[in-house]
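All protein chains but one are shown at their positions in the complex.
Which chain is which? They are A and B, in the order written, and residues in each are numbered from 1.
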Amino acid sequence: MKPKIESVILAADLVGTVVFAIEGAMTAMHGGLDLLGVMVISFVAALGGGVIRDVLIGATPPNAIRDWRYPALTFATGFLTFIFHHAVQAIPGMLLVVLDAAGLALFAAAGTSKATLYMIRPFVAMLLGTVTGVGGGVIQDILLARVPTVLHSDIYATAAFLGAFLILTCRRLGLSMTTSALIGGTACFALRLASVLLGWHLPKADGW
Amino acid sequence: MKPKIESVILAADLVGTVVFAIEGAMTAMHGGLDLLGVMVISFVAALGGGVIRDVLIGATPPNAIRDWRYPALTFATGFLTFIFHHAVQAIPGMLLVVLDAAGLALFAAAGTSKATLYMIRPFVAMLLGTVTGVGGGVIQDILLARVPTVLHSDIYATAAFLGAFLILTCRRLGLSMTTSALIGGTACFALRLASVLLGWHLPKADGW
Partner (left out) sequence: MKPKIESVILAADLVGTVVFAIEGAMTAMHGGLDLLGVMVISFVAALGGGVIRDVLIGATPPNAIRDWRYPALTFATGFLTFIFHHAVQAIPGMLLVVLDAAGLALFAAAGTSKATLYMIRPFVAMLLGTVTGVGGGVIQDILLARVPTVLHSDIYATAAFLGAFLILTCRRLGLSMTTSALIGGTACFALRLASVLLGWHLPKADGW
């Protein structure tokens, strides 16, 4: 059974990375970046969250650059998205949203797990799990000189945080890491999709 | 005597953290961020400077995330500032300026001391002390897609640098860490307040 679960996780990780890289590349092309800029944003959007997490917990060099296959995969994805950007634009928006929510759930679960391995306290592990999920998008937006989307619209980091919270709660209740990650990841995925479908947003002070 | 001084330092640290978090939350609300964004900016404004310092000197995980009480305090402050933002807006501006100057003095002194503990050379310890004081505001402004205030107006980083400089000078003259920190912190506080009251600014090239 073990190998099967690991294959699923690896496949999910690769899919999440590629989806984040494609989305980053499209955002970069809309922002008028050149080929190199598109490839850099692909890398950053897909792997930036993990890099922040690893630098903060002292796990240097970060996994995203220690294993050359991840940067190579994101650069290749950025390059191909650039070349075939007309075809990529034809991908249904809803499919991207679903895949992105899956990537978010997976990254948040992986980040939370990794933080607990480094003896980080639960509350901070939740924050690091959230950062793993949303950090790439934040760096992408900083590089595009924009206020990070995650800070002013959508239920996105909130979904990642909920997932991280549930993982650690399940762990404390004695469930295995795999079961906990499945429960937390599913909740993150469900909340993210529900918020898109139902148009949920967090409150703003102006509206009060 | 010792416990009393330590209590004063702890109280000052908490006050500084809360003041920086409140100011960050207000800036974030003015920038149109949602509840999550406000809480994130509170965290970043209060603890970002210390995180940069700790990452640069290799003291990972940074203190601001190793001790869960600090992030929890800043998130709670951000949340309460969001809820009670009408009340917060009624706080006299001058009180905030005074408390902020106290926070700056304290953070700069603490950052300088910590850097010297890590065997950092004096000149660089001064820079790290300054970064501890102003780094949170810089990350806040980057996230809000603005040129950091500290780079173009007010005597702010300059006051932190003066404080750090005096601390290391006093240490070299043989004074105790406590006395040195008091002298440097007071000078930072005084210069910051004087510059606000008297409208001092650093020169710009355009005016030359």
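Annotations for the structure displayed:
In this text, a residue touches a chain if its C-beta (ideal position, glycine included) is under 8 Å from a C-beta of that chain, and two chains touch if they have at least 3 such contacts.
Everything numeric in this text was worked out from a predicted model, so none of it was measured.
Interface note for the absent chain: among B:Leu99, B:Leu127 or B:Ala181, the touching residue is B:Leu127. Only one of the listed residues, A:Ile65, A:Val98 or A:Leu175, touches the absent chain: A:Ile65. Note that of A:Val40, A:Leu128, A:Leu168 or A:Ala181, the residue touching the chain absent from this view is A:Val40. The chain not shown here is touched by just one of B:Ala11, B:Met94, B:Leu117 or B:Val147, and that residue is B:Val147. Taking the whole complex into account, chain A touches the unshown chain at residues 28-29, 31-38, 40-41, 51, 55, 58, 60-62, 65-66, 68, 71-72, 82, 85, 142-145. Counting over the whole complex, chain B has residues 55-58, 118, 120-124, 127-128, 138, 142, 145-148, 150-153, 157-158, 201-206, 208 touching the chain that is not drawn.
Here is the rule we go by: only the chains that are shown with their structure count from here on.
Between chain A and chain B, the centres computed from C-alpha atoms are 31 Å apart.
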